[in-house]
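Mind having a look at this structure? Questions to follow.
Removed from the display is one protein chain of the complex; every other protein chain stays in position.
== subunit A ==
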Amino acid sequence: MLLIPCPYCGNRPEIEFAYGGEAHVVRAADPRKEDDAAWTEFLYFRKNPRGDHAERWRHAFGCGRFFNVKRNTYTDHIEASYRIGEMLP
């Protein structure tokens, strides 16, 4: 079973977590000023890389907190986990 390091609770089994999609997707401060292409990009398009990926997880059956994980999508190796608001290490 994959162990995910929660920044609050430490290593916990994957089944306790919920996936939250790609991290660091920034919403425009004023969406009305965005053109359609940029808004579509924000709403629907994600990187989906084969390799290192920064993603959000929620410790749903645990402390309940969202946090970020840097995971290799090919090997499933988790390099780092860090709290929301912190920069990608």
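Quick note on the criterion: a contact is a pair of C-beta atoms (placed from the backbone, for glycine too) under 8 Å apart; a residue touches a chain by one contact, two chains touch by 3 or more; residues count from 1.
By definition in this document, contacts and distances are computed from a predicted model.
For the omitted chain of this complex, the UniProt record lists the protein as "Sarcosine oxidase gamma subunit", which is one of "DNA-directed RNA polymerase sigma-70 factor", "3-oxoacyl-[acyl-carrier-protein] synthase II", "Sarcosine oxidase gamma subunit" or "ABC-2 type transport system ATP-binding protein".
The missing chain lies against subunit A, touching residues 1, 8-9, 12-13, 15-16, 61-65.
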